[in-house]
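Structure below; questions to follow.
One protein chain omitted, others in place.
Letters A, B and C mark the chains in the order given here, with residues in each chain numbered from 1 onward.
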Amino acid sequence: MSRQRRESTTPAQGRRGSRGRPARSVSAGAGGARLPDLSVRIAGLRLSTPVLLASGVAGYGEEMGEVVDLNRVGAIVTKTLTPEERAGNPPPRLFETPAGLMNNIGLANVGLEGFLAEVLPQLKRHRTRIVVSVGGFSLRDYEKVLASVDAAGGAHAFEINVSCPNVRAGGIHFGCSASRAARVVRALRPLTALPLLVKLTPNVTDIGSVAAACVSEGADGLTVANTYTALAVDLRTRRPRLGGVTGGLSGPAVKPLSLAKVWEVTSRVKAPVIACGGISTAEDALEYIVVGATAVQVGTACFRSFKTPELIVNGIIAYMKENSLSSLQELRGTMTLAPAE
Amino acid sequence: MSRQRRESTTPAQGRRGSRGRPARSVSAGAGGARLPDLSVRIAGLRLSTPVLLASGVAGYGEEMGEVVDLNRVGAIVTKTLTPEERAGNPPPRLFETPAGLMNNIGLANVGLEGFLAEVLPQLKRHRTRIVVSVGGFSLRDYEKVLASVDAAGGAHAFEINVSCPNVRAGGIHFGCSASRAARVVRALRPLTALPLLVKLTPNVTDIGSVAAACVSEGADGLTVANTYTALAVDLRTRRPRLGGVTGGLSGPAVKPLSLAKVWEVTSRVKAPVIACGGISTAEDALEYIVVGATAVQVGTACFRSFKTPELIVNGIIAYMKENSLSSLQELRGTMTLAPAE
Amino acid sequence: MKPRKTAVPQTSARRRRRADAPSVVAGAPPVEAVAEVRRNTALSADAFLLDLMVDMPAALPGQFVMLGLPDGAAPLLRRPFSVMGHDPSRKSLEIHYSARGAGTRVLSELRPGHKLGLLGPLGRHFPQAAEVARRPADLEGGLAPLSVLVAGGRGTAPLIFFAERARRSVGGSSGPVLFLAGARTAAQLVLLDRIHATEVFVSTDDGSAGKKDTVIGLLKSLDGQPDFALGAAGRETRRRPGAVLYGCGPAGMLRELHSYAESRGLPCFVSLEARMACGLGVCQGCAVRLTGSRYALVCKEGPVFESCLVDWAQYEGA
Partner (left out) sequence: MKPRKTAVPQTSARRRRRADAPSVVAGAPPVEAVAEVRRNTALSADAFLLDLMVDMPAALPGQFVMLGLPDGAAPLLRRPFSVMGHDPSRKSLEIHYSARGAGTRVLSELRPGHKLGLLGPLGRHFPQAAEVARRPADLEGGLAPLSVLVAGGRGTAPLIFFAERARRSVGGSSGPVLFLAGARTAAQLVLLDRIHATEVFVSTDDGSAGKKDTVIGLLKSLDGQPDFALGAAGRETRRRPGAVLYGCGPAGMLRELHSYAESRGLPCFVSLEARMACGLGVCQGCAVRLTGSRYALVCKEGPVFESCLVDWAQYEGA
């Protein structure tokens, strides 16, 4: 299964071709000067920009059309999908903390059947790349979702969510040890020719080992990272602020933490890393790229403005021009340690 | 070595007795009504208030006299002490992040010799309880510092720092695995009759296991937690923002994370827990207590105002009055999960 | 008497997605826009009227907007606020808010010229009483039902918008509007001069203005004459096709309003609150429990819900 073949089998290729629109370059608006090339490759998949919408903040992209220019994002990662429809955890599901957001949604999602029947046909009409986030409570769950979506066609890649901190006995259980994560990848790798990303949890002692285990089993890339396990208490009621007790922390508060995690992973494995955690500005995104990320995902910052991904893309273009960079490849992993080190 | 005996051998007892000042109750200022009892016990050590100054933010307490009323804090935890004097890591040593502070001081400290000759005699003149933070790069380092300070007298308890993220090959190395942490406690426990606290790192998959291992080797209590490994990059220079590359994140940003860690530990072990992480207000402190902490430490918030610990004490008193609590014992560990759970 | 389910569909997220009727969900999809502060007037110690200049599609009563805070401010998320008045031609949007937490305190410091991010209009509006008629025959007499608006505390804002629109509705399609406003004390009844209704009744907990009672007590005291169930609006002589209750206010008040509506067999629509992140129905964060252990999203399927659909034992507000 060569990268070559994988690329040519992605549905995107066909669609792009049939509409005759080159997906490669993104216009920064006016101005005739040659634009820097923003496209990146994750395994065989080419994304027109390195900025993706993170899983869970954009649903399935349907409601977003009016407020987000989906052509400016490299891909949408869909809300994590489980075999059965899930209503989610009891409210409250959100709590804001200093520079952060705690959520315990509990993987509320339409379920495989609803996804295939209603969501996927809509998604196929999008021009954006679709990364389907796959969740579950057992290996069989993951296999079922991945195989069914792969068979239905329309997805361009999979992101395996072994890191949801908000469902007992599921998700994060697999992501917390290198051997269990490896087991998931080993089971799923044969089931699809599409790029297989694994979304890691940061709540571990040694994320580098989990990453290495996934890559050695054939993962094409890693998303680093999901949210951080967090707790808040209402002093009046002495009950947790979230119906599901703990929640996952995201937002600017966690950026310094996930930047360190991305560095740990990119120092350890060669596979492409999609960074995720607190990215609100082009500077945030560029820092992750300097540390070694290939692309980035924007989550919580969308809630301040759904234009954030687009502004980040514009900011990256501006930075590349200022620094005469023609592709992001020139920037990736260029962090140098201070001479004193 | 009974708790009884340990208490009576703490130097505090002698000093308190000789000055005839009851260390138990803290006055909230004016007002004749009976005050709630703020005192707490950590192993044999009685602290007049549950609010401590965290290691590294108050030095050795000397410069603080003018701005902090040290009688209002339960104890000062001194800057972590290593056998040799350390100049610390190259600057910059600080970087501010959203609602957080990254530091990489590199355990700059006077060293054992300087501590015994110059600092300890000064500390003995304080009326506050002194918890000496013990650091090192090998088991022998820890043993040497602890035994020497114990022999010199003047300390009321030890906090073993197995969690400094900012020195290679030291500190955090011991805190990242239950077995290594246990080894440290096993070596140190016989060397002192004073209360032995272990300060844990939150950068682990399962902090409960590390805590349990420490307690089973005789640790009297746990400080939860030290800082979170973090990274920031200067896009202009493409160098890390800190001279020591990564740093430890502290401040309000990490409170939800450390609250979850404290809950993990108090759910696992019975030993007293001193909570530390982003505490800026009485509400923060009370949340930790509701989750099961016996006392709290204030770090970064001191940098916004050195009056913070005192304001927290006042706020706790006010809360206890409003809720007719006569001791913090009535509040500790009273978090109830929502009925829906 | 159990109220029957009315003409306005309120179903689960997924089913509603398929069934969206444009006449129910506000016509225009929301936009992200920059709103400039025109005026930010303190009405009392903690109540403010914010007049924004913003280019936004027409909002309907009951809809809300998400307001972002300036970049230098600490709070991260946008905050939801009901629309109190909207004139798209003048680009004028009015919000009434109370400064209670970090975000609203930042709002209270804003001066004219300050700019905020805005997302709106969002959510489902209050159906007009005429739309709620149980049997189309009811409307045959040309008489619209009585609208009884029950507002507690800062819940007044969206109902002021509703009353104003009802008054202006073309051809008298809307019936009489009774407006009941309750507050803890007179000083908090800051918007009385903005209420335009057929009749306005007031209550305060401490009796400093109007009836000394809760607004639900006030409602019950009014119920005798005019008989809401029969829709006889006091001075009206002809029979009306019943009354419709509308409520906005604290959780406890809404719960009581629902009990009352249930006991009287009246349709009742309430505006609920939940913590929100996206405001668009994509993050699943603002769920409230409906009867039958289903969840609904306040931002998308609400904030206006028919009260009989809500699991009141679970609802605690935001």
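Rule of thumb we're sticking to: a residue touches a chain if its C-beta (ideal position, glycine included) is under 8 Å from a C-beta of that chain, and two chains touch if they have at least 3 such contacts.
Everything numeric in this text was worked out from a predicted model, so none of it was measured.
Every shown chain that the unseen chain touches in the whole complex is listed here: B, C. The omitted chain makes contact with just one of the residues B:Pro50, B:Pro83, B:Gly100 or B:Pro309: B:Gly100. Only one of the listed residues, B:Met64, B:Val77 or B:Ala181, touches the absent chain: B:Met64. Which of C:Ala74, C:Leu192, C:Ala209 or C:Ala251 touches the hidden chain is settled by the complete complex: it is C:Ala74. In the full complex, chain B contacts the hidden chain through residues 56-59, 63-64, 66-67, 79, 85, 87-88, 90-96, 98-101, 103, 105, 108, 110, 114, 118, 251-252, 300, 302-307.
Although one chain is not displayed, its contacts with chain C can still be listed: residues 71-74, 102, 105-106, 109.
The rule we apply is simple: only the chains that are shown with their structure count from here on.
Common neighbours of chain A and chain C under the contact rule above are absent.
Chain centres here are means of the Cα atoms, and by that rule the chain farthest away from chain B is C. The leading chain pair by number of C-beta pairs in contact is A-B. Touching two or more other chains at once are residues 90, 98-100, 251-252 of chain A. Contact with two or more other chains is made by residues 74, 314 of chain C.
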